[in-house]
Each structure stands twice: as C-alpha cells, then as structure tokens.
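All protein chains but one are shown at their positions in the complex.
Right, chain A next:
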Amino acid sequence: MTLFHFFNCAILTFGPHAVYYSATPLSEYDTLGTSVKAALVYLGTALVKLVCLATFLNVSENDSFDPYQELLKALIGFIDVAGLYFALTQLTHRNISQNHKFQAVGLGWAFADSVLHRLAPLWVGARGLEFTWDFILQGLEANANLVLSISLAALGSLMWLRKNKPKTLIPIIYACAGIVATMPSITSYLRRGLGWHFPKVVGFELFTSLVTAFISWQLFSACQRPSS
C-alpha cells in the first residue's frame, strides 16, 4: 500500500514530463538528446549554485527570513538563467526548430530539477507508513515547475535566439523573464517571510505558473506573427 502511494506520487511528479514529451511534436522530432543535454547542464548549474551558496551564504540557525541573505540567494538564483542561456545558445543541437528547442530544453531542465530535488525525499518519505499530503503537494509543485521552466525557456529563446522581434515587446519580455527567474525567491519569501503553509504556496505556484505560461505563450505568438 505504501509502495502504491509512492507510485502515485511518482506518477504525479514525473508523469507530466513524459506526457509532455510524448504528446507534443517533441517525440516526433526525437529531441530526447537535447533534453538530456539540458538536464546535464542543469546538473552543472546546480553544482555551481551549491558552491556559490556555500561560499557566500552564512548558515542561519533559525528559519527566519533575512532580506539581505534572500537577496543574495536571488542573485545566485540567476545562475539558473545563465545555465539556461548556455543550454539554449551554446549547445550544438541537431537542426531542430526554435519552437522545439526551447520546449526540449525546458523539459529537460524541469525533469532534472524534479529528479534532483524530489526523487530522494519521495523515495524515503512516501514509502513509509505515515500518510501526509506533502508528497502529493510536492508532485503538484513539480507540475508547476515544469510549466515555469518551459515558460522561462520560451522567454529565453525569445530574448537570445530570435533576432527580429517587435521593439515594443522587448521590455515586457525582459520583465517577464526577470519575474519568472526570481520565482524561487518569491516562493521562499512567501513560505518563510509571510509564514504561508505548504498547500497555499503550492496553490500560488500553480496559479502563477499558469499565468506566466499564458503570458509567454501570448508573447511568443506575438513575436511569431511578423516573421511568418
């Protein structure tokens, strides 16, 4: 029964990634390699981030919200953007369209994030006899993270790969990308600064991920129009 629960939570956490890959044209163009590379880049980025966090952040004993430390953390969080930039622009891909490239990169990125952050707690926690909602919520969080990663990758591809985009949209794109990139800091602030509970935080994440997905989709199609 407990293995059953683990299975359920694993489906919720990793299922959407697989579904996304197989449902969208990504599977038809065989972009798995791109995703795997993006995942590896994510691993490297995470390592760099860890080193930075360990170097610049002092460990606080209490779980309180320290603005200066959080600012530093947010800055370090931008290493993610650098990693994403590398994944989008520097990696040699097979000749796939930009459309598919950012999706593949976002997918690999989100999947690596889920594996790295959620698999081990899931394996340890959800197999136990004790029932908590935490792992189901964590699965939902993974879904929100998938949407956010793909949105960020979409915005990134707009910023770095697309040359002829409407001038008026550029500041909006940058602003959106900035907001999406600082998302982890925002949720951390909500959780610790305002003392929100996990279900509420997850709800917020789901909501914002849908909003950003919608916005980035609109931006993407807006940029698509003049070129096509």
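Just so it is clear, contacts are C-beta pairs under 8 Å (C-beta built on N, C-alpha and C of every residue); 3 or more make two chains touch, one makes a residue touch a chain; residues count from 1.
Just so we're on the same page, contacts and distances are computed from a predicted model.
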Refer to UniProt and select, among "DNA-directed RNA polymerases I and III subunit RPAC1", "Nicalin", "Cullin family profile domain-containing protein" or "Signal peptidase subunit 3", the name of the complex member that is left out.
"Nicalin"
With the missing chain put back, one of A:40, A:53, A:96 or A:222 would touch it. Which one?
A:40
Checked against the full complex, the residue among A:22, A:97 or A:218 that touches the missing chain is A:22
Chain A residues touching the omitted chain (full complex)
1, 4-5, 7-8, 11-12, 15-16, 19-20, 22-25, 33, 36, 40, 119-120, 123-125, 127-132, 136
